[in-house]
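Only a part of the assembly is drawn; its chains keep their places, and the rest are absent.
By written order: A, B, C and D. Residues from 1 in each chain.
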Amino acid sequence: MNAYQKVRAGLAMLWLPIAVLAAAWVATAAADSFYFPTPPVILEALIDGFRQDHLWDDLVFSVRNIGVAVLLGSAAAVCVGLIIGESRALTHATAPFLTFARATPMVAFIPIFIITFGIGAAPKIIVIAIGVFWPVLLNTITGIRGIHPAVRETAVSFRIPKLLYLRRIVLPGAAPQIFAGLRIAIAVALVLMVVSEIYGSSVGLGNYILESGARFQVAATWAGTVVIGALGYGLSSALILLERRVLGWHQERPRKNSRPKRRGSPAVSGVFASRRG
Amino acid sequence: MAESKSRKAARRRYGRLAPRVTVLAVLLGGWWAFAAAGVISEDLVPTPLGTVRAWAELVVTAEYWNSILETLRGAAAGLLFAMVIGVPIGLLTGTYAALERCTRVLFDVLRTFPGIAMLPVFLLILGATFTMKAVVVFIACVFIIVLQAQYGARSVTPTIRETVRAYRIPKRLWFRRVVLPSSIPSIMTGLRLAAALSVLVAIGVEVLTTVPGIGFRVTEAQLGNDSSSAWAYILTAGVLGFLIVVMSELAESRLLRWRPSSRLEM
Amino acid sequence: GNSDEETTESGLTKITVLRSLSSGFEPLYLAEQAGCFEENGLEVTIKPGAGDTAQNIPSVLRGDAQFAITGSTGVINAAAEGLPVRAVSGLVSSPTDDPEQPRVSGVLVPADSPIQDITDLEGKTIGVTAAAGYSDLMIRWGIAEAGGDPQDVDVAALPMTSLVEAAQTGQVDAIGVFEPFMSAGLGAGMREVRGADISDHPGLVGTLIFSSDEYLKEHADTAEALVKALECGTEVANEDQDALHAVQREYTEVPDDFINNQAPLKHWTVNIDGDLFEEQASFMEELGFIANAPDADEMLWKNAPRP
Amino acid sequence: MNNVQSSANTLIVEKMSKSYGSGADEHRVLEDLSLRVEPGEFVTIVGPSGAGKTTLLRCLSGLVAPTSGVVRYGEVPVSGPLAEIAVVFQDYRASLMPWMTVRDNVAFPLQGRKIAKRARNDAADEALDSVNLPGVGDKYPWQLSGGMQQRVAIARGLAYSAPVLLMDEPFGSVDAQARFELEDLALDLRSRLGISVVVVTHDIDEAVYLGDRVVVLGGRPARVIDTIEVDLGRDRDQIATRAKPRFAELRTQVMTEIRETSISSR
């Protein structure tokens, strides 16, 4: 691909976002609404936030919490998922409770966690980790149950020992689903991060938007919102990069009914997501 | 003969149920032990019995059912809009590559955005109102639906494309009888996920603001130091979400009868 | 604001007032029960507003209600950002005269806390009910007046009912509370640290009623009538503790024994001290909470009752 | 008279070449290829994998345009899919639409022609009868075995009532028993309906067993290596015909030719 083609490809992707931004600019300037500052005003608030306010500290605090929590939550989920998913009986016995757990609003537990574990980083990490746990767990189980029986059979007939089997067959076999689960988990984690910083926190991005909102500093609120959006985009981009590295074999495998290539498979696959027969 | 068959079916159903009952017992036992151990004050973690008692008191009140209704109303309104707007956008962007390309970056950014972070802004603009709740639900759900519809529209296999061309099928038939049905499984998956999510988001909004609904009742009960009621409401929310998942799966399997096997053995 | 004012058949002017959820709204119901609204030609619908009363400000600007309750900091914050709202009437002010009167709000620490006086609060974490609310401000103000650094303190918003528990389990070093949780905390053996509370600024308005500038321009008489009715309501509140408790029992989720055990509250007044208001605003500017402190007439309705 | 009709319904390929890509990326698949399929004739096309058999069939059906040369149906140039040519694709599983019943699948191409529903369904049922699948119209494709699915795909071609039927490795992925039955079905349809049939296959036995003529493709780019008249008569029998010494001879001839071209093209 030469330079000209690259520019053209870039333009084909970017003209709409640019147009939307321009339209927002024109519209906010024309409406002159207190609640909708123009993009330059938001940008200014953003720079002020980093320069004068504690926005940088807030960002660091939030990023650290969400990072640690996603790691802990997903690691625990994959381990538990391996145990449950490897047993058809356990999968069957726990299925409704897992669905139930996932459908229970974690947000409502946040006050309880704060009282129990204090107002520091710990309760936030725990809340986010638990929020991350369910989707990753469910997807790990789905992924394991979805491994082709022929793969299992091969392992049995070649007398592969259990640990080796888990490490080199089950884990990579379920990896695409696990990553799909992680993608959902990141969305959940962001929400819980924000909410956990609204309750019982003096730092964090959630606290930043809460405080500036309470003070009617609308531009700052929008700026905080933009930072959270950027954090979300950054996290999911990082995940996609990781996924590409880990799942190189999966991404490039020609699909049976060769769907056009996309970054990652679609966002979702619950525990009942299907392997089509 | 018929009798023995039904008895056998009953035995099989029991055989399928027994392990789940065991797990339920273990979970309840764990909860009870945890609450009884008193690691955490009973003001925060009530016993299962206390929760059931609180629930029994709540379930006869109009307030309880009204909150459920309010939550569902907000979730449904947001979900409906997300569907009405998301499905056509998804199908269009899935069918036309140029549209997909120019919306990709936009959707990628918006999709990862946590709608709840807009809450302070929405509170300013819309206030703690039903509309605000519906809007937050809409934002949380619409991109899931768009992406699934997009994925569905692109799942028409090359062979089917070719077949349609070889048999000279006109464009409108192609859209109505090929693109739409072949993307329905994927759209259904999106709707199912969005439906579960919509209730979660609605409750999240209610917890954080004073929009009426289950979430508001949870905060209210917590404010009143009535942890049993708070847990009863939280578990109600769990049951609600669970029912939505189960029902949308049922709906899915009915609607997609043409699909060979749309679920795993679970 | 809508110029074609709604009236009832009997000629009463219909208005809606958004109240706070936990406390400070009692005179509204007492005025209703005592017929003060009707006497002044009003029919008032009292609706629960947002949990954080600052959120009532946009609601009034949107026209969801004509009047609403908020804290003094809320009005200052709004005015500083140029939002057209004006305080109409006070509800709760810090008692002006009697230093012996029991306090209705304050900073509490556990009995065995090393914190002895206000200067010890520096560098500590303090739980309050709302971010950027008045507890937050009073604590910083107190520290500044005692010669400390008002920025060097962490203030975290917590659910009201968990404040006492949070302090006792050591999650926070101190808490900023008001009744009835104040009594609950003291009853549980906590100790009060003076100097960082609204009570240390006699006459400062805590809770007030506000409206939009636009509405006030067109309906000055309605606002006057409301002030009169509230004056009547606050009198009842100051005198009839039983009626006050009955309202609290009816309209809050606070457990009964909390309500019964609280100190008698006699701080209800419609008057607003404009100078103190300005002083508070300029301190907020010093702290960097707001960019520019607004003048009194940017925050107060010109006809608001003053002491 | 007979001669005139014959030339109007003959499928003719003249000096056709086909490349994929262009410039430096050009990949020449077929070169200078000529071929005639007379009405009522059964022509089989064999060649090693990747030779260009599918490409040839796609050119014959008008799905892709040749790079040079012409494809004509009688006097009409085949510049796009024609109503006179029906195609059965290699991957029957993927070419049947899983969301339509068997009847709808078969009738679907007729809907494009604006034929009334009643008439469409009658035509579909008739086509299903003639592939020995009476009464399965209301089932979904996945409820049938592979062999039955392939018959449905053939029925769809028949219902289109085109005088030419093109089939790409139609019996490739069904088991041996079903394959025998499908082969005999194809021969039978040709005799009963008098249509021309072109079958692409890589199974040499099958090519000889089915064809009136076997066209052997080979080389890179592919040309017609040889055209072999199969003098085994029109009535064939799975056991008797295949046991004939002449059958073995023809088979050996085709096999040798393919072997040589695939070795020489390495």
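Everything below uses one rule, namely that a residue touches a chain if its C-beta (ideal position, glycine included) is under 8 Å from a C-beta of that chain, and two chains touch if they have at least 3 such contacts.
Keep in mind it's a predicted model, so treat the numbers as computed, not measured.
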Report summary line: Counted across the whole structure file, the chains come to A x1, B x1, C x1, D x2
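One rule holds in what follows: only the chains that are shown with their structure count from here on.
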**Report entry** Chain whose mean Cα position lies farthest from subunit B
**Finding:** D
Report task. Name the two chains that are joined by the greatest number of C-beta pairs in contact. Result -> A-B
Report task. State, to the nearest whole Å, the distance from the C-alpha centre of subunit A to the C-alpha centre of subunit C. Result -> 40
Query raised in the report: Roughly how far is subunit B from subunit D, going centre to centre by Cα mean, in whole Å?
Result: 49
Report task. Mark out which residues of subunit B touch at least two other chains, giving numbers and ranges. Result -> 123-125, 157, 159, 219, 222, 259-260
**Report entry** Residue numbers of subunit A (touch at least two other chains)
**Finding:** 111, 115, 198, 210, 214, 216, 218, 257, 277
Query raised in the report: In the complex formed with subunit B, which residues of subunit A make contact?
Result: 12-17, 20, 35, 88-89, 91-97, 99-105, 107-112, 115-116, 141-142, 145-146, 186-187, 190-191, 193-195, 198, 205-206, 209-210, 212-214, 216, 218, 221-222, 224-225, 228-229, 232-233, 235-236, 257-260, 262-263, 266-277
Query - Touching residues on subunit B, where the partner in the complex is subunit A - result: 16, 19-20, 22-24, 27, 40, 44-45, 97-98, 101-106, 108-109, 111-118, 120-121, 123-125, 144, 147-148, 151, 154-155, 157-159, 185-186, 189-190, 192-193, 196, 199-200, 203-204, 207-208, 215, 218-219, 222, 230, 233-235, 237-242, 244-246, 249, 259-266
Report task. Can you check the complex and tell me which residues of subunit D touch subunit B? Result -> 61-63, 81, 83, 86-87, 89, 91, 94-95, 97-101, 108-109, 111-113, 140, 142, 156, 160
